[in-house]
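Comments concern the structure below.
A single protein chain has been omitted; all remaining protein chains appear in their positions.
The letters A, B and C name the chains in turn, as written, and every chain counts its residues from 1.
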Amino acid sequence: MNDASRVGKLPKLSAGSRLGIVALIAIVAAVPVVYTNHYVLTFLVTALITLVLNTSWNFVLGIAGVWNFGMLAIYAIGAYSEGLVMLHTGMPAPIAVLLGGVAAGAFSVLLAFPTLRLFGIYTSLLTFSFAQVVQFVIVNDPKGLTGGSFGFPTVKGLYPNLGPLAQLRAYYWTVLAVVVVATFAVAWIRSSRLGIALRTIRDAPAYAAARGVSPLKYRMLAFAISGFIAGVAGGLYLSYNQSITSSVMGLTPMSIDVTMLVIGGLGTLFGPVIGTGLLTFIQQALIDYPGVQLSILGTILLIIVVFVPGGLVGLISRTRRRLSNWVEEDETALPTTEEAARSTEAGT
Amino acid sequence: MADQQSGGGSGGGRGLSRRKFLQGATTAGVGGLVVGGAGGFVAGRGSKSSTNTTGGTGASTEPILIGSASPVTGPFASDGQQMVRGQQLAIDEINANGGLLGRQLKLQVLDSKAQEPDVMKNVLQKLVSQNVAAIFAGFTTYTSVEFPIVAQAGMPMFHVNTWHGNVEYVQQNNITNIFQGDPSETSYGSGFITLVNQFIDSGAWTPSSKSTYVVTSNDPYSLAIAKAFKAGMEKQCWKTLGFEQYTVPQADYGGQLVKIRNNPPGIVFFSSYAPGDEASFIKQFAESPTPSLVYEQYAPSIPEYLDLAKDAANGVLWSTVVGVLAGDDRAKAFIDKFTQKFSRPPGFSNAGDQYDLVHLWAEAAAVAGDPFDFAKVNAAVANTVYRGTCGAYSFLPGTLTCYPYPDETLDPSLGMAHLTFQIQNGEQVLISPDPYTTGKFELPSWLR
Amino acid sequence: MSQIVAILISTLVLGSIYGLVAIGMTLIYGTLRILDMSQGSMVMIGGFVAWGVLVVANSDPVVALVAAFAATFVLGTFTQLISVQPLMSRRSDLDFEMVTFITTFAVAIVFSNLALQIFGPFQKDVPPVISGSVSIIGQNLSYQSLAMAVTSIVLMGALGLFLARTRWGLAIRAVAQDLDAARTMGVPVGRLYPLTMGLASALAGIGGVFLGAQFFASPTAGDLPLLEALIVVIFGGLGSLSGTLYAAYAIGFIQSAAIVTIGETWTLPVLYGVILLVLIFRPYGLRGNPSEARL
Partner (left out) sequence: MTDAAPILDVRGLWAGYGDSIVVRDLDLSVGAGQTVVMIGPNGHGKTTFLRAVCGLIRPVRGEVWLAGERVDGRNPEAIAGMGLVHVMQGDGLFSDMTVEENLLMGAFPTTSWGARQGALERAYGLFPLLRERRGQRARTLSGGERRLVGLGRALMREARILLIDEPSLGLAPVMIDTVYGAIREIRERLGTTILLVEENFTHIGGVADVVHVVEMGGIVRSGSLEELSNDRTVVETYLGSL
């Protein structure tokens, strides 16, 4: 409830949690030192890029509450813009990635306008239509800029001069750094004025209007920021894979990304991390059974949504709350022998 | 939120408090998970790679793992299924005959979906990490971004992407282990035009006008072929009345047909990988045909095309740079075995091609003496001339792609036949090139 | 002239297809406030049932229609029971529209991949329900298209009557307007919801039988009809049956006209462009109710 006093600060975390996060980042960062298997690193880098995308999508979908299903188009716009900049101006890759992010952010802002007058499901259909149009333009590009359905012409990556393993490691750490920055940025924004305004617009539009919270301004900001992050994710994808095809924004990738977000917990800070991680693991575990992969993912999605509505993060925090209630019950209770006996029983 | 003040103070004489219990359990759990998970993962990787390394030394009785990167789901699933069946049939045959150098083969199929760059990289890295003896990829990316992975690992990879960009990449980077098991798509332009000129010269067909109308789905394969055809025909001074791209699937061709019927072209050229789309088109065309030769690209090679189009397809021409030689004994034997195993006949391209490529590789590996001596195997493949169900395979030096016959070599024992079929009375009749033909071109009923 | 006739015929065919698939979606949205993403699978399943009845069992079209109706009715009911019913009691705690959008989508993924496993990736030919065609100023109109248009319009009409005149029709509308009040009238929503979704799915299944002859039966046969139905329901306004009918033919017309005049390549972008414009200028579609979109 004391949101106002914490505006602009990162969510308050206990020392233990902070230590945990630092330890987690350290452990994840150490992975390519310990494991040098190229296959594992290849899919981990892809997973981290997806995580960047999912972080930005979660921001729009979960925190701002705007049903933007055009995110993969924004992601693709980031990638293609980066590629065009590199091919036609010879701009160095890192700058091009940022420019791709800016272009994606700009398109995202354009997309924000028509969504203002829409609610719920209509927003998702509008943004989805936008994505379809972008995909058609890329595939049927009459000028041949995008490479059409053949995929974008090969570009130099971020680290063209490194050997295979060094390259994988370099990408791994680069993308991991982007993940950390993006996640903290989203965490910070969430508790900033912007985040509070967005959540007010989401949960109590009438109240927001009464308080003069301008949906136009805040939604455009939200779209700009998420668009930028998604565009950077797209740029990283292009740099890492040296090419991109418009099928990365197809229905199947979209359903997988949505599954990741929902399983992790929409609108939570660590939902994208958990969802992306878990689903990547499941996908790779099922890689030998290509036929059933999507059926199983669909089933998991269904089960999670129906039985664990807040996603895994919701489940974890609920479990934690229950456990802490259980502990509190124990500690506040009068230490009668009976109760002591019961708690010991429960403990063993 | 759980408060973090130090707990357990009230524990005293009550034994274990809930807080302590929880702390203990959490520590144990997380620790166990990390250690167990990591250990399990390493052990899993380790044991897998160790089996394969021992496999690699050649003295083992373990089966030899063969990788397949085929599009078993997604838009190209019907091709993917043909590919995997072709590969599996060849492997079963080799295994039934005692295996390769005494060892059984085992096929590991991974899904290359729509050949997105990240998917291809992931799939190939996985196969490479399992140290497979060879990789049979159906389609690849058109930008070759995944090729370095295989180039580095060294094992032979065969694909049928039919794209000059891929083979140019191989040539430019001096890659020695990535083979394209068919000629590139550029042959489509020249091949059919040569044939059209033959028809005209021999008087078998007189065009109503020197013009074409091209409809193509916007996937690379169909589009590349349509473009090659258009460019080739324009070079011969044929007019292009329309060049339409569409997105699969499409079932209603009313709009296209209005244009075709208002200004009938000499040739209607339809290029798509989706048999349903082409079948729909020809059915709707046949309702009121124009005096045009109809050429449908690729999809008629899939057996379902005929099931779907039925009589409407009679008279349709189509060609493929890689196809099972319908009248050939070797091909017939393959078709029989395939039909017996899968209770459906194979398609004309991908099943036979993959079947051939597996056999080709197995022979080369046998010549090399060790399937894991990649340099030797690759050299053997490069020098092979193999006669399979799709004709002769021999790889051009540098690009490591098959010669098209008769487009680039006039020697049918070296070149892979660029086949043209006409559907007559519900049968696929191979009308070009000799010596493989099983029949002659006939004017379609609507032109007689 | 022939161009105009061609456009009109194509409009009739496409509009009827869209109408058949979109009615069910509208009905479900009207009652349950769910954008049912599994409707596409019902089209696909209807196609496979028709193939099974007409080709494998070599039976007649009436059996195919009845079987498709029955099969998709059962599966639609089942879909509701697994993907929506468990969420009903938590309706107020959830972003219900969003969550059911996702669960029905999940079911659709499972259905189409199961179909891929069972039937394989190949398209199957479904013979037309009626063969033959009639020529109108040089343009062919097949009886199949005509039958499809008639069926679609008759089904729409029948549905309208059902909702206006019958006990269960009234109950469906009542539930759509005030759930609690309907329950206190004794409307058993636990049964009504699955039945509504079954009914809507069965309409899509019937659509699938007709579409089979045009699109063939395949695991992905429902994807495009689903996308097109989505366009139609937005255009018409979610939940409005009459709006859906107009929208189906309007979209069919725009698409046919676009194919004939500017070519196939840009048809779908044009369609999506139209939708973008509609949503920008009439955020609730032609006939949609603004208050409904805010739920």
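Note that in this section a residue touches a chain if its C-beta (ideal position, glycine included) is under 8 Å from a C-beta of that chain, and two chains touch if they have at least 3 such contacts.
Note that this is a predicted model, so its numbers are computed, not measured.
J.: Could you tell me which displayed chains border the chain that was left out of the figure?
T.: C
J.: If I consider the whole complex, including the chain that's not displayed, which of C:4, C:56, C:134 or C:185 touches that chain?
T.: Checking each option in C:4, C:56, C:134 or C:185, the one touching the absent chain turns out to be C:185.
J.: Could you tell me which of C:94, C:174, C:195 or C:280 touches the chain that is not displayed?
T.: Residue touching the chain left out of view: C:174.
J.: Across the whole complex, list the residues on chain C that are touched by the chain not included here.
T.: Per the touch rule, chain C residues meeting the hidden chain are 167, 170-171, 173-174, 177-178, 180-190.
What we mean here is this: only the chains that are shown with their structure count from here on.
J.: Work through the pairs of chains, note which ones touch, and then classify the graph as line, ring, star, complete or other.
T.: Contact pattern: complete, every chain touching every other.
J.: Using Cα averages as centroids, what's the distance between chain A and chain B in whole Å?
T.: Centre separation, chain A to chain B: 34 Å.
J.: Let me have the rounded angstrom distance from the C-alpha centre of chain A over to the C-alpha centre of chain C, please.
T.: 33
J.: Touching at least two other chains at once: which residues of chain B meet that condition?
T.: Answer for chain B, listing residues that touch two or more other chains: 73, 218, 245, 247.
J.: Enumerate the residues of chain A that touch no fewer than two other chains.
T.: Residues 136, 140, 291, 294.
J.: Could you list, by residue number, the parts of chain C that touch chain A in their complex?
T.: 35, 82-83, 86-87, 90, 93-94, 97-99, 101-103, 105-110, 113-114, 116-117, 223, 227, 230-231, 234, 238, 265-266, 268-269, 272-273, 275-276, 279-280, 283-284, 293-295
J.: Over in the complex, which chain B residues touch chain A? Could you list them?
T.: Interface residues on chain B, with respect to chain A: 1-4, 7, 10, 12-22, 42, 45, 72-74, 108-111, 113-118, 121-123, 125-126, 128-129, 141-145, 148-149, 152, 165, 218-220, 223-224, 245, 247.
J.: Over in the complex, which chain A residues touch chain C? Could you list them?
T.: Answer in residue numbers: 67, 114, 117-122, 124-126, 128-130, 132-133, 136-137, 140, 251, 255, 258-259, 262, 291-292, 294-295, 297-299, 301-302, 305-307, 309.
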